[in-house]
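Okay, so here's the structure we're looking at.
The complex appears here without one of its protein chains, the remainder shown in place.
Read from first to last, the chains carry the letters A, B and C; within each, the first residue is number 1.
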Amino acid sequence: MKEPGYFKTIYLSVKSLLTGMRMTGYYFTHPKETHTEQYPDNRATLKMMDRFRGEVIMPHDETNEHRCTGCQSCEIACPNGSIKIITKQEVNAEGKKKKAIDTWVYHLDMCTMCNLCIVACPTDAIKMGQKFEHSVFDKSLLKKILNEPGSKVKSGVE
Amino acid sequence: MQASIIIFYCLAAMIIGGAILAVTSLKIFRAAVFLLFSLIGIAGLYFWMNYEFIAAVQIVVYVGGIVVLIIFSIFLTHHSGEDMKSPKLARSIFVAIAASSGFALTMLLILQHQFFASSGNVVEPTVKNIGTQMLSTTENGYLLPFEVISILLLAAMIGAIVIAIKTKTKA
Amino acid sequence: MKTVLTISLSSIAGHIHQWLEKAIGNPTIVYLIDMVLVAVCLLVFLVLLCFFLGWMERKVAAFMQIRLGPNRVGPKGSMQIVADTVKLLFKEGLTPAASDKFLFHLAPMIVVIASMMVCAPLAFAKDFQIFDISIGVLYVSAVSSLGIIGILMAGWSSYNKYSLLGAMRSGAQIVSYELSIGLSLISVVIMVGSLKMSDIVMSQSDGWWIWKGHIPMIISFIIFVVASTAEINRAPFDLTEAEQELTGGFHTEYSGMKFAMFLLSEYINLFVVSAIAATLFLGGWMPLHIGHLQSFNHIMDYIPSSIWFMGKTMFIIFIIMWFRWTFPRLRVDQLLNLEWKYLLPISMVNILLVTLMAIMGWHF
Partner (left out) sequence: MSLLGEDIVTEDGLFVVNMGPQHPSTHGVLHLKVWLDGETIHKIEPHMGYIHRSIEKMSENLSYRNFIFATSRMDYLAAHINNEACALAVEKGLGIQATPRAKVIRILMGELTRLASHQLWWGCTGLDLGAVSPFFYAFRDREAINDIMEETCGARLTQNYVVPGGVMFDIHPNFQKRTKEAIANFKRNLTDYDKLLTGNVIFENRTKGVGILTKEDAISFGVTGPTARASGLSCDVRKWFPYSGYENVEFDEILATEGDCFARYMCRMAEMRQSVRIIEQLIDNIPEGDFQEKTKAVIKLPKGEFYQRVETPRGELGVFIVSDGAASPYRVKYRSPGFSNLSALSTMAKGGKIGDLVAIMATIDLVIPDIDR
C-alpha cells in the first residue's frame, strides 16, 4: 500500500481528529444522553431485579412460622462454610421426637451469593433477599441468625 | 530612599548571592539552579534599566536555553546526585587569585574610564529600532556581533550533543 | 471609539490611584501600595479563576462522558473544588526521605510564580493592564519558559524514576514546542509591527486578525492552540504527567499544598495561553465589529470589554478542554515528530506567507 503524501496525511489526520471531537461535542450538547444512576437519591423508588442475590433470608409467615426442617442440605451445599445450623430435638404433639432448628447462623461476611444453598434446599425455606447495602462498622454484625425467636417450622413441611 | 534604589540593591543581592552559592554548592544540580537565579537577577536588572528587549532576550537565551541545556546535560550524566568533591586548597587559592585579579582589572578600567553624557541622537530602544540596528551593516550596525553571539548558542548545542552521545564500548 | 459605560475597570483603577495619591502624597509609597494592591488583586482573581476552571473542567468532562459531574457540594457542584482545596490544605505534605529537600520545596513555587508572571502584560479590559511592556509578546514567550525549570527541578529532586522520566519528557517537549509558538506569535507581530499588547489589540479595532489575515492567520492560530496545549502539558500532550505510564510524572511524589500549587499553575497556564491566543488572534477585549454596519457595531460596544475578553478566553479554554476529553495521548517520539515534521515546517512557510501579505498589504 502506498503511503499517503504529506498533505494528505495532514488532511486525513485533522479529519479523524475532528470526527472524534464531533462525537464528544454531540454528547456535550445533548445532556439527555446522560446515563448517570441516581443511586443514593433514588433509594425510595429503587427496585432491584427480582432475581437479584443480595443476602440469604428465611421468610416467616404472619404466625411466625418458617419452612426449615433443619436438614442441613444448605450447610453441605455451601462452598464457603457460611451457613451453620444448630439443631435440637423437639417433642411434637404426638409425643414423637423430631429434629428442628435451634439457630440458623448465617455468616454474611463469608457468603459469595452463589445461590447453591437455595438450590439445595428441599423445602424452599430460604431465599435470596434484595438488600445490598451491607456495610457495617462492626464485623460481628455480619453474623446473622435467620430464624426469628420463638418461630417454629410450619406444619406439613417435611 | 527611592523605591528604585531598593529594587536595585535587591537585584544586586540576588545576582551576587546566586553566583556565590552556584560556585560553592557541592551539588551540581543545585549549582545550576543558583546560576539560574543569578541570571534571572541580571534580567531583572535590565528590566530595571528599562531595557526590556535585552531583558527578555537574557531570559530567552540564558534561562530558557543555556540553563535548560546545562540541566539536561546534568540529567544525562549519571551519578549526578552525588556530592562533588571539595576542591583542593591549592586549586581554590589559585582560582581565588585569578578571579580577584580579573575583578581588579575590570574595576580599574571602569574607574579610569571617563564617562560622559551621550549627546545628540539618543536611539529609543523600541523593537523597530532594535530590529533595524541589529540587521544593519553600517558603522553602527550590529549584524556582525549578532552573528558572533549566535555562535554561543551553537557551542551550547554542540556541547549538549557531545554529552548526550554515549560512547558505546563494545566487548 | 466612544466609551459607552462610564464605570469601567480602568476608571475604577484610576480613581483608586488618584485617591491614594491624594491621601498619602509620597509617590514612592503610593507606588509600592499600588504594586501590592495589584499583586493581591491578581492573586485573588487567579485563585478564583482556577476554582472556576476546575469546576468547568469537571463539568465539561462529565457532559462529554455522558455523566453529570460533581453535584453534591454547593449548587451544581460549584463548591466541590473549594472542598477539594480545603482537603489538600489539610493533607499531610509528604517529602521523600532521599529527596533534595531544598529543591523539592522550591519547585512548586517556581512553577506558580512563573505562570503568574506571564499575566503581567495581559489586557484584561480596555486600558486595563498591569504592565503594558513594550515587548509584550516577547516577554510572554520568555517568562513562560521559566516554568519548565520548576518542572525539571520537581522531577529531579523527587528521587523517583517516574518523576525523572516525566521531567526529561517535559524538557524535550517544551523546548521544541516553544519554537512553533514563537513563530505563530511572530506572524501576528509582523502584521501589527509591534510587540506591545495594547498595540496588537488596537490594530484589531476594525476586525480580528483571524478574519483580517485570511488563511495564514487561521493556520497560525491553529498552530498556536495546538503547540500551546503541548506547552502547558495538557492532554493529548500530557506526557510529563502521563498517569497511565508514569503514574503522575514529575508530581508523583507531591501531595497536599505543594500538589495544589502544581494544579494551580496548570490552570493559570491554561488561562494565560488562552488569553494570549484571544488577544493575538481574536482581538482581546475588542468587540466584534463587522465592516460598516454601524448599528451592529454600536450594539456590540455596549457589552463591556472585560466580558469580551473573558468570553473569548473561555471559548479557547473550552476548545483545549475539548481536546483533552477526546483524544488519546501521543507517544514521546510522535510528539517530537509532530513538532519537527509538521508544525515547524508549516509555521515557517506560514511566516513567509504572512510576511508577503504584510509587504503587499493583502489584508483588510
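Basically, contacts are C-beta pairs under 8 Å (C-beta built on N, C-alpha and C of every residue); 3 or more make two chains touch, one makes a residue touch a chain.
As the structure is a computational prediction, the values presented were derived from the model and not from experiment.
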{"item": "Touching the absent chain when the full complex is considered, from A:57, A:77 or A:157", "value": "A:77"}
{"item": "Residue among C:53, C:151, C:167 or C:235 that touches the chain left out of view", "value": "C:235"}
{"item": "On chain C, residues whose C-beta touches the chain left out of the figure", "value": "61, 64-67, 98-100, 156-157, 159, 161-162, 165, 169, 235-236, 238-239, 242-247, 325-334"}
{"item": "Where the unshown chain meets chain A, residue by residue", "value": "12-13, 16-17, 19-20, 22-24, 35, 48-53, 77, 79, 112-116, 119, 128"}
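Rule of thumb we're sticking to: only the chains that are shown with their structure count from here on.
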{"item": "Chain contact topology (line, ring, star, complete or other)", "value": "line"}
{"item": "Two chains joined by the most C-beta pairs in contact, as defined above", "value": "B-C"}
{"item": "Distance between chain centroids, defined by C-alpha means - chain A, chain C (Å)", "value": "51"}
{"item": "Length of the line joining the C-alpha centres of chain A and chain B, rounded to whole Å", "value": "71"}
{"item": "Residue numbers on chain B that touch chain C, as the complex places them", "value": "2-3, 27, 29-30, 33, 36, 40, 52-53, 56-57, 59-60, 63-64, 67-68, 71-72, 75, 81, 126-128"}
{"item": "Chain A-facing residues of chain C, complex", "value": "60, 63-68, 322-323, 325-327, 342"}
{"item": "Complex contact set, residues of chain A against chain C", "value": "10, 17, 20-21, 23-25, 27-28, 31, 33-36"}
